[in-house]
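One protein chain omitted, others in place.
Coming up: subunit A.
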Amino acid sequence: MDLDLMIKVTPFFVEAAWVTVQISVLSLVLGLAMGALGAWARLGRSRPLRVLGGAYVSLFRGTPCLIQLFVLYFGGPQVGINLDPFTAGVIGLGVNIGAYMTESIRGAILAVERGQTEAARSLGLSRGQAMRRIVLPQAARLMIRPLGVNSVALIKGSALVSTISVVELTYTAQRFIGSTYKPFEMFAIAAVLYMAIIYGAIRCVQWLDARHAID
């Protein structure tokens, strides 16, 4: 272990970790929005929207996220989409995790007992009211954990944006491995920082989960 070197490079890693946090948070927000939209489309009454939602989930879960990033970042200019690496990374990761989140949200909504909707409807609530006032508040509790799992996967998946030259944690680690030939040391620093970020995310999920527990 070359401790002097590790201490010397750590500030670069900390700065890169902050970029990883930013990318993760921004793509999480986009992913949640896409997930909500996707679940709404998949559960709705309009057939074209259901098909569209199904195609979104199937295509984005059926192909590697890396390829999706490459199509957007390297292929985008051919169809008039010019994005800087950071923006392309956020959009690519967010739209990808959104497909997984669609299924998490849809699963939670479907897990709410049918009788709840039926009772609400028979009491005179409209479809929309029954969904908003009766089903969603119950589903929200059920989706915290699966969405938490998606979010942790997203943080680890954010390493992919290093391939489109976003200077985040994995990019920095790879650069320093290449220049110092100390793979174990560089891995150790990056691993500690990833663990810290993931630990923070898990604590947030646990806090939300406890706050919305049924009893």
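Convention: a residue touches a chain if its C-beta (ideal position, glycine included) is under 8 Å from a C-beta of that chain, and two chains touch if they have at least 3 such contacts; residues count from 1.
Here is the rule we go by: contacts and distances are computed from a predicted model.
The protein name that UniProt records for the chain not on display, among "Mono/diheme cytochrome c family protein", "Amino acid ABC transporter membrane protein 2, PAAT family", "TPP-dependent acetoin dehydrogenase complex, E1 protein subunit beta" or "Fe-S cluster assembly protein SufB", is "Amino acid ABC transporter membrane protein 2, PAAT family".
Among A:L66, A:L125, A:V167 or A:L208, only A:L66 touches the chain left out of the display.
Remark: the residues of subunit A touching the chain excluded from display are 59, 62-68, 70-71, 74-76, 78-79, 156-160, 162-163, 169-170, 173-174, 177-178, 181-184, 187, 190-191, 194-195, 198.
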